[in-house]
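Here the complex is missing a single protein chain, while all its other protein chains stay put.
Then we have subunit A:
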Amino acid sequence: MLRDTWLIFQHQFKALLRNPVWILVGVFQPVMYLLLFAPLLKPALGVRTNAEAYEIFVPGLLVLLAIFGGLFQGFGLIAELRAGVIERSRVTPVSRLALLLGRSLRDTVSLLAQAVIITLLALAFDLRVFIGNLLLAYLMLALISLMTSAVSYGVALAVKSEDALAPLMNTVAQPVLLLSGILLPLTYAPGWLQGIADWNPFSWAVNGVRALFRGDLGAPAVWQGLAIMAVLAALAVAWAARLFARSIR
């Protein structure tokens, strides 16, 4: 299984490197947020320094990237389905879990590459974060990306068409985004909104990453966020791997 996963991952990653535009495209939008939206935050959030504003904003931005990056990976899989690549894999004895994991891990690695670029840029804007905390935050991002890309692959296998996948993913992503405090912390939200957001697992993840960027390693939000993301990632992977195993078409 590990060998199969590694083979699929390697192969998928090579294909990604052949076309390195993705990294610029992936980073472009977050950088725009960083340059054009973040300056509003210092006055809006009522914090004293840029560094404090970035501590709040960059975690949200990274989680946003992980969610959206993952949810839209299914498009690549639909292209592979259509080209017959998946069917060809399915007549080999390759592990079905590896077919999924190899791809999801590729997505996770490419997300982390983007996250590193954005972190480095934010450092130039006075953001300061401990390396240990940063690595834990990256772990959280990795779990989110693993989950969302697995969900996207699962849905892609179920609907088999871009036309159905795009609106479906957008419909899921929008409330998730609004109810997670990604753009602005939910501490500013009225009680009812906070109450709903507590049911959004990503809101826990964002809180955890914010605590880490704040330097508050001991905050319960850290382990709570990591635990929730780990469980959901495992469920998503198990579900999508089952769809890979089932007959296609």
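Definition applied: a contact is a pair of C-beta atoms (placed from the backbone, for glycine too) under 8 Å apart; a residue touches a chain by one contact, two chains touch by 3 or more; residues count from 1.
The rule is short, and it goes like this: contacts and distances are computed from a predicted model.
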{"item": "Protein name (UniProt record) of the chain left out of view, among \"ABC transporter\", \"Rhodanese-like domain-containing protein\", \"LacI family transcriptional regulator\" or \"Phosphate-binding protein\"", "value": "\"ABC transporter\""}
{"item": "Residue of A:P20, A:P43, A:G84 or A:G191 in touch with the missing chain, whole complex considered", "value": "A:G84"}
{"item": "Selected residue (touches chain absent from view) among A:V94, A:A150, A:M169 or A:L212", "value": "A:V94"}
{"item": "Hidden partner interface residues of subunit A, rising order", "value": "4, 7, 11, 14-15, 18-19, 79-80, 83-85, 87-94, 247-248"}
